[in-house]
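Okay, here's the structure, questions in a sec.
One protein chain omitted, others in place.
Coming up: chain A.
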Amino acid sequence: MSTAANSKAIEAGQIWDFPGGIHPPQRKELSNQTPIAKLPLANTYVVPVKQHAGAPAELCVSVGEQVLRGQPLTRAGVSLGLPVHAPTSGTVTSIGPGRIAHPSGMTDVVVRIEADGNDTPAPPQPLPDYRQAARADVLERLRNAGIAGLGGAGFPTAQKLALQRPIDYLIINGIECEPYISADDRLMREHAATILDGAAILMHLADAKKALIAIEDNKPEAIAAMKAELTDYPNMSLRIVPTKYPSGGEKQLIQLLTGRQVPSKGLPIDIGLLMQNVGTAYAVSRAIRQGEPLIERVVTVTGEAVEKPGNYWVRLGTPVGEVLHYTGFQQSDPAQRIIMGGPMMGFTLPDTDVPVVKITNCLLLPSVQELAPAQHEMNCIRCGACADVCPAQLLPQQLQWLAKAKDYDGLEGQNLFDCIECGACAYVCPSEIPLVHYYRKAKAEIRTLAREKAKAEVARERFEARQVRLEREKEERLERHRKAAEARKKAQAEQVKAGGDNPQDAVQAAIARAKARKAAQQKAAAEQPSSHEDNNE
């Protein structure tokens, strides 16, 4: 399809399809029935200093310091750094390692804050008329407000907007295709106006003329709410896509709405697109209009093991245990899992001390009957079910063989790095092979190898450079000696020519003198018997 025809089709509202995909049970009704509730204030908060993709920012508070709600705890130093803020007013009680929300259960620096219960805010700095402000200033504000993508990897929003390239469309992602999660659904139902205002700010900053708002057709209430507000925004249009997992994946949604594909290893901006999640759009509006930093988000707490499933405004840094306590969770089964994120892409938590962070969209506590734990892994029977559902058009069974055989070249040949880890393949695999687990492991191994290779390369280069230097120095030294010897010879020759003593004669004379002296000493020694010998007798 030509570019012009493509643009026309997009304008006409065409919805394309993406290959593969699955239809797991939705289970959204478990959590989307009630309005978003506020979680009461906790006594302690644990704020990891790094909650986004990129480098950590620099700490700017110390232990014992009083902080106000929304006060930055870190300063955005380096370019990818993003500050974090105090979720409430209180005292910094410690700064040190703590477990963070990460699939590997790793630890990182966390700031612990003892709440004073007053929740006193730091004075906000709103910028109601952002259109009058310089673009760079507005971006700086977003960065200082700690805004990161709330839908996925937590990429700093300002960073994404700073890439100044022509943009055809801003896409606002309200798909929420993972089963169980309804945070974006509720947010759209209750705060459509704020979301669209945020979208308008994003359009202004990205210099995008048009926006597409995408919602899956299983959220009629959210669609209605957004539609009602959209009348104010003629350059934004609604796109309703059929329910299928993973239509909310960035690449898949782009394919659905535009028929374009993000090039492998490329970015959406390479094809003139920019995507932001509805939660992010909401946070952007709050940060600019109200001057509020990102200190809370909507979290879906759901699963049959919680008493009060629903959506909650949760301050970032609230320990998961606190959330679960309030929502009435009791551990009754040793096989209980706590999943941060959805059932397809979320990860399990080892304990409940882990805090809620910017990317926490869901806490899922399924009963064991509800989501049966993985069964025994069996051999691949090459049934091809996985290939049929892979939205990236990979061959998961081949990847699996290659990953098990550690054939890294083969894996790259089969485009392992285009796997979005959506889990559709593992979902359908009748042999219950944890395919994604193998891919993640292989990816990590390949990255490690590449790093080691790069390191070895640097070391080799250094070694070679040193060899070259030593060689050069040796040559220079020899050259110096040779020159010095030549100069000496020349000087002697000139001296002789000038009629002076041949220096060679002077040397001979000196040797003769030394010999004479030695002979005299020996003679003297022979005449006088040694005193040593006497003593020895």
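Methods note: a contact is a pair of C-beta atoms (placed from the backbone, for glycine too) under 8 Å apart; a residue touches a chain by one contact, two chains touch by 3 or more; residues count from 1.
Definition applied: contacts and distances are computed from a predicted model.
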Tell me the UniProt name of the left-out chain, picking from "Zinc carboxypeptidase", "ABC transporter", "4Fe-4S dicluster domain-containing protein" or "Ion-translocating oxidoreductase complex subunit D". "Ion-translocating oxidoreductase complex subunit D"
Of A:Lys38, A:Arg75 or A:Arg382, which residue touches the hidden chain? A:Arg382
Out of A:Val262, A:Met275, A:Val356 or A:Ile446, the sole contact with the unshown chain comes from A:Val262
Out of A:Ala162, A:Leu395 or A:Val496, point to the residue that touches the absent chain in the complete complex. A:Leu395
Which chain A residues touch the hidden chain? 1, 16-19, 22, 24-25, 105, 179, 251, 255, 259-266, 331, 334-339, 341, 343-352, 364, 366, 371-375, 378-384, 387-388, 391-395, 397-398, 401, 414-415, 418, 421, 423, 426-428, 430-432, 434, 436-437, 440
